[in-house]
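Note that this is a trimmed complex: some chains were dropped, and none of the rest were shifted.
In this document, chain identifiers A, B and C correspond to the written order of the chains, with residue numbering beginning at 1 in each.
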Amino acid sequence: MINYLANPIRFLKFSKIATPVFGALTILTMIWGLYLALIKSPPAIEHGQAVRMMYVHVPAAWCAMMAYTALTIASVVSFIWRHPLADSAAKSFAVPGAAFTFLALITGSLWGKPAWGTWWQWDGRMTSVLILFFIYVSYLAIWSVIPERKKAARLAAILAMVGFINIPIIKFSVDWWNTLHQPASLSTPGAPGMPPEILWPLMMMVAAYSFLFGWLSLRGIEADIIRSRKARDQKAPAAQATIETF
Amino acid sequence: MKSLFPHMTHQVQLETESLALSRGDRSLIEELSFKLTSGDVLWTQGDNGIGKTTLLEALSGLRRPDHGTVSWNENGKAVQASRIIAYQPHKSYAKAALLTEEDLGFWANIYNSKHLVSEALNFVGLADFTKITTRDLSAGQNRRLALAKLIISQKPIWIMDEPAAAMDKTGAQLIDELISRHAERGGIAVIASHDTTRKLSAHTRKLVLRAAA
Amino acid sequence: MISAIVRRDVRLALRSGGAWLYGVFFFAVFIALSAIALGGSLDIMRPLAPALIWLAVIFSAMLSFLAIFQEDFSDGNLAQYKISDASFVSLCAAKAISFSLVSILPLLLAAPLAALVFDMAPNVVTATFASLALSTPALAAYGVLSSAILAGRRGGGFLIVLITTPFLIPVLIFGLEAIAGYKSSGFAAVEFRIVVGLSLIAIAVGLPAAAAALNAHLE
C-alpha cells in the first residue's frame, strides 16, 4: 500500500477519492460527536458542565501526539530514502499537529480555570505539552527559514527524529518533577474505566479529530505535490554544452 | 620546488554521466557527459550566470545532481570526492582574524603537510605578508593564499573557480605555471574562467556552455 | 585533526578581543538584573539562587550556540572541511570540545562567585557546581546540533533558543533536582546519575545528528 502510493501521480489519484471521503467523515462524526457531547451526555459530578470541555480537550491532546508519531515516521522515510512524498507528508502532518497541540493547550487552560481555579499550572503534563508545541514550531520554522526544499526537508527531518527521542525523556522528567494533571485512565491498562455515557461521545470526538487530521494532511500533501510539479514544469531550458580540444 | 609538486603515484579519473543541474526554477545543465584522466586540463567557459560555478560545485561533491552522476576514481576504484578533490571557490575562505601563516598552517595540519607551508607561501608571493591577518590582505593576495591552499592539499584533482580574477600579470602567470606543473605530474585541473584559454598541458580541453536558443 | 580544530577555535576566540569573556559578562548581568528585578532581598533570593544560576548559564550558553558554525558556514570553511576528507562527526566533536572550553568553562568558574552574591550555603554551591559541570556535555552537544541545523540563517539567534529549549529542559530539571538531592544523599543522589545519563544520550544522539545536518547543508 505504502509502496504503491509512493508515486506522486498514483498518490494524487488516490487522494482525489480519499480526500473528500475523509472530509465527509469528518463532518459526519463531528456533528454526531458534538451532539452527543454537548447535548446528550450528562454533566459530571465533580466538574459540572465544564466536563464538556473534555470532549474537545482530550481528543486534541491525543491527536497532537499521534501527529508527532506520524511526523517522525515520515521523517525517517524522508531521511533514509530521500523520498519527496515523505517530505510533503511530514510537512503536512506538522501543521495540523501544531494546531492540535495548541488546541489542547488552550482548551486545557480554559478547563483549568473552573477545575483548578487557574489558567495554568506548571505541572508535568502541561509543561511537556508546551514543549511538544515548541518542537512543532521549531520544525515548521526550519521549513520556513530554509528556502531550498530538499535541504529544508532533511534538516527538519533530523530535528523531528531527535525530537522524538526527546519525547519520552520529557515525559519522564516532568512527570517526576511536578504533577497535578489527571493520570492517563484510558491508556493505562487496569485503570478504572469511564462510564459509557461519557466514553461514547468521547470516542466519537476522537474519531472526528482523527478524520480531520487525515483530511488536513491529505490536502496538504496534495497541494505540496502540485506546487512542486508546477515549479518543475516551468524550468527554463538548460545551456548547450560542447567540449572542444585544442 | 620538487617537494611542492611531487609526482602523483595514483591514477585518477573524474567522470560525469548525463549530468543535469538546476538552481531554483532554472535548469542550467543537462545531459553533460565527459571523462577526465590524469594529466587533463579542462577550461570551462560561458557567459555570466550560465552555470559554471554550479557545475564546479557538483564536480567537487558539494551539490547533488538533479539527474545523472559524477564519479571520482582512484586507481580504477570509485572513491569519495573528498579523497581526491581540492576546490578553490570564487570567494576567499580565509579566517579574517588569523594571520596568513596561521590560516594556511591550519589547513596544512588537516592535510598533514606542515612542512610545505613556508615554501608554498613563498611560491605564491606572500612571503612578506605572513604576519598580517588575512582580513588585511588585498583582493589579489587573498586569491594567492587560496592557491597556496590548493598546493598544500596535495590532492590530485584541482577545481578552480575564476582563479585569475583580481590577479595581476605575474599572478596570472603563476596560475598558468601551477596548472601546467600539476598536469605534468599527473594531476587533473578544471578551471572556470573568463580569461582566454591557454594550452597548459598536452591534454587541454575546453568546455563551452552556451545559452539554449 | 580534532586537536587542530580545537586549537584553532580557541586561538580565534582569544584573538577576538576577549569575546570569550562576554559570556561571563552576560552571566553577571543576568544575575544582577534578576536580583534588581526581584527586589534584592537575600531572603527571597537565597532559595532561588541555584535556579537563577542555572538559568544564567543556560541562556548564556544558548546565546553562543549560533556562533559555533556560523562563521565556518558563511566564509566557506565548511565546504572545505567536507572536501578535506575529515569526518564531520569528528568536526562536531571538536566543536563540542572547543565550545565547552571557550564558552562554558568560564561560566563554570564564575558560578561559585555568583554564589557569594546570593549568600548560598557551601554545600549548595558544591552541588550547583557539580550539576553544571556534569551537564556541560549535554549543553555542548545540543548546541552543536542546533547550530549545525541553523548555520548561517538570518535571525537564527532566536530560532536556536527555540530549537534547543525542548532538549535543555530535562537537563535543567534534573540539574536542579540533583542540587536538591545532594542535600540528602550527596553525590550518591540518583539525580546525578540521571544528569550524566542525559549528557551521554546528548552526545550519542546529538553529534551524529549534527554531522548529518552539516552534510545536508552541503549537497
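By definition in this document, contacts are C-beta pairs under 8 Å (C-beta built on N, C-alpha and C of every residue); 3 or more make two chains touch, one makes a residue touch a chain.
No experiment lies behind these values; they were computed from the predicted model shown.
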item: Copy-number formula (whole complex, one representative of each chain type shown); value: A x1, B x2, C x2
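Criterion: only the chains that are shown with their structure count from here on.
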item: Distance-maximising chain from subunit B - centres being C-alpha averages; value: A
item: Central chain of the complex, centres being mean CA coordinates; value: C
item: Intercentroid distance (Cα basis), subunit B paired with subunit A, Å; value: 48
item: Averaged-CA centre spacing for the pair subunit C and subunit B, given as whole angstrom; value: 38
item: Approximate Å spacing (C-alpha centroids) for the pair subunit A, subunit C; value: 31
item: Per-residue overlap in subunit B, given as positions that touch at least 2 other chains; value: 64
item: Where subunit C touches two or more other chains at once, by residue number; value: 219
item: Sites on subunit C touched by subunit A in the complex; value: 145, 149-150, 153-156, 159, 162-163, 165-167, 169-170, 173-174, 177, 198, 201, 205-206, 209, 212-213, 216-217, 219
item: In the complex with subunit B, residue positions of subunit A that touch it; value: 150, 231, 234-246
item: Complex contacts: residues of subunit B adjacent to subunit C; value: 60-64, 80-83, 85-87, 89, 91-98, 102, 106-107, 109-111, 149, 153
